[in-house]
Each structure stands twice: as C-alpha cells, then as structure tokens.
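With one protein chain held back, the other chains of the complex are shown just where they sit.
After this line comes chain A, so read on.
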C-alpha cells in the first residue's frame, strides 16, 4: 500500500485548512478492499471533523492565569495591562466575558511578520543620536524624501484662513461644525485636480465622483462592504500588500483569493491564472465579486500595462464582476514606463464604467499619512451614493480639509512637488539597489513605489517559508532592520523581501548595508 505523496509545500497556497487535506488524502490509501474508497474517505473525514469539534469546544476554556498582581479595585491607574483572562481568574466566580467572534480573532496578538516587525520597531526605533542600535524601519512604505517641499510651501503660504480665524466664513465656527461627511466640495475639487496631475493629465478626474475618507484604509473597507456580501470573495494578484487582509476582510467577512504571480514572469499578472482562480472558486461554491489590483503594485513596484488593463476589463465584463484599482502610488513612479490609470481605460470605453472603482490617498505620494486622507473614486452612481453615506464612520477632519484644499489648489506647487518627488525617489532607489547589489543581493527592476522587491532566495535554508522567516528573524534581531517577508504578502515563492527605502536618508544607506552584510555573510551558501 502506498500513501499519496505529501503535496510539495512550494506549490501549496498557505492556507491552514489545507493541512486537513494533507491528512485525509494519504489515509484514503490506507483503507483497502471493498468500499475502500468510501470508507477511506469517510473515516478520516469523520475523525477530522470530530477533532475540529473537540478543539473548538475546548479552545474556549481559559488558559492558566499568568502571575499578575490582582487589581486593587479602587485605583484605576494601576489596572494591569495583562490579558483579560488573567483578570477573570483572579476575580473568582464571575462569568466569562463574551466578546464577539470577530473581536476574538482580531484581538489576538498580531502573528503576521508584517505587524510583528512594525511593533518591534515601535519598541526599539533607530535614532541616529539617541538610539543608534535601534531597529531601522524598512518595513513601512512611507516617503520622507520630500516633506521639506511641503514645509517650505507652508512657510510661504500661511494664511489665517487655514487656521479658521478671521471670520471670513472659514472661521472655526465654520470648519468645526457639521459638514458633509464625504468631504467639503472645495477639497473634492482640489483633490480631483491633484489626481489629474498625479496620473499624468491623461484623464480628468471629476469632483462629483470623489468621496473623501479618513485614509485609504477605510476607503478600501467601504468598497468591500459595498461590492460584496459576507462570504463572497475578491481575486487579488499576489504578492500583495499585507494590509489588504485587514482592510478588505476583517469586519466585512469577505475573502481574498490570491492569484499567484511568479518571478519567471517578473511577477506579472497572467489572465490565465486569474481565470483558473475564478473557476476554482466557482467550483468551491464561492462567489467572486471582483478583482483587486494595486497599480503601481505593492510590493513588486511594477506597473500594469495598458493591454493588461484592457484585458482585465474584458475579464471583468465577461464574468460580470467589479475591478478595484488601488492607485495610491501613482505619484511615486520614476521609471521610463508610462503609468496608466484604470480611469483612462474606462474613459475610452463607454460601457462597463459601472464596474470600475479607484482607491487613492495622500499617505504615499504626498507623505501625510498622519492626516488621514483617502479617496473612493467610482464610476458607479449607486456605489458613490452608498459610499457617501458610509463616510459618516470615517470622515476627514475639517482643519485638515482646509489645509489640504489650500495646498492642492496651488497647481504650480503641485507640479513642482510631483516632479521633484519622483526624481528623489528615483535617485534613492538607484542608490539603494546599487548598495544591495554590492552585497550580492538583487531586486526586480521596479519603476514605482517606495520599496524594492529583493530576491534573497539563495540565502535561505531550507528553501521554504520557514527558511524565509528564519532569515527575516535574523534580519530583525541581528541586523536590526525590519523588512517585510514575501510570505506576509502571500508570495508563493519563498525568499523574497520588500525593503522600503524612502524613509532613509543617503547617509543611512551605508549603515543599513553594513548591518545586512553581517547576516548575508552568515547565510551565504558554502562555496
């Protein structure tokens, strides 16, 4: 009797329920003779489900309480920040507190390396003066290269109207009171103008289609709520931005199905792969509501070609699904390739506008993530209507709207800013990639984004997700740099890492390189 071979981990999508299949399939071979196929399937399945049931029931019993001081109830400020279960146990016979099942899964400590890394940097951040041994953040795609341009603009353009004093209708009485939740019309107009500039003036954005949200994060969630019901799915080319898992899935109950792209294709999206993923989902009984693309892509930093975008639209039309195009890095392009927005594709087609929606934001191109400004831009009136109503949960703060309206209305400033910013990103990219090459580490050729997609597959051992995470761990704890491992981005090939470079200054590059060198040297395969 032979067992079926255990599936090659490389080809298997990283999905926990597949471990169940790994058990069942081999066992089918074990039961031989009459009815073997049926019994061989039923018995392991039954065992498997009983195991799940048993685990589910017993997962809810509280773990033993860690040694924490019990609260003196009179003093709130001494409330220990230990887990709630510890407090419960020290209280004796009070019943277990039930939070929702949504909350239970979210409140668990972040187990994705993406979030763990960010937390570690928060605890031990590098600072040239005060903490030179701290962890250097290369895991957050932020842009610090061009903030001085904005600072300069502010210095030259302070007006009382921004503050709200001066009683000219923009008074704080005006800006602090209730305003339309989806943003002031002045800002929508300025934003539409800005997006038009960013995307190369090949298409004009319409302020009436702009819905402002407090960041791209809620913008994505709003679209997820509007376009899909609980249990439905979106196809997402992988590797993809780890935050999609949170933004699109957490509270909506919507699933993301990765469509794997491979290094042999330069991680380009293949319509065939999309097709396969769609069909497989249908077989599973899962309803696909749309495709979520990021263009420029994160983490790879490539641009989708005009042809691919047309193909995507065809694909979506044939299956009657939506396209969400996250174009948040559209202003951070620096290569020779032309950026084409989904808006441009739709512009030339009269039909199918209703299925296209664009996400934008000010956190990347304009370096103001703290201000929380995002955009849902849709060609579908019903989606716009629903989105506007949903902005009551995530509106942009009005002082920020005021400031941004002033800034973005200054067209010459914006044009200058975009040009300079692109140039700076390009030169930082060149410097960083050259420095990595000096270590023998190569990246894909990117032409956009604030990061590079680095191939360290030769340095991991074993050639698997475990090997990749080992290397990630070494980089975090020995080299003290935080980078994002490909597995956090659902990359099917192990060994790829995203390194963000736009938070660095030129003189920090050698420091980073030296630190990486330590780890790279120790990981190089013996000659």
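We take it that a contact is a pair of C-beta atoms (placed from the backbone, for glycine too) under 8 Å apart; a residue touches a chain by one contact, two chains touch by 3 or more; residues count from 1.
We take it that contacts and distances are computed from a predicted model.
Per the UniProt record, the chain missing from the shown structure is "1-aminocyclopropane-1-carboxylate synthase", taken from the list "Eukaryotic translation initiation factor 3 subunit C", "GPI-anchored mannoprotein", "1-aminocyclopropane-1-carboxylate synthase" or "Serine/threonine-protein phosphatase 2A 55 kDa regulatory subunit B".
Among the residues A:382, A:411, A:505 or A:522, only A:382 touches the chain that is left out of the figure.
Annotation: of A:179, A:286, A:420 or A:457, A:179 touches the absent chain (contact as defined above).
Screening A:120, A:209, A:260 or A:355 against the full complex identifies A:355 as the residue touching the chain left out.
The omitted chain makes contact with chain A at the following residues, 73-77, 79, 81-84, 87-88, 91, 94-104, 106-107, 122, 142, 144, 147, 150-151, 154-155, 158, 162-165, 171-173, 175-182, 185, 214-215, 217-218, 221, 225-230, 232, 246-247, 250-252, 289, 320-322, 354-355, 363, 367-372, 380, 382-383, 386, 388-390, 392-400, 403.
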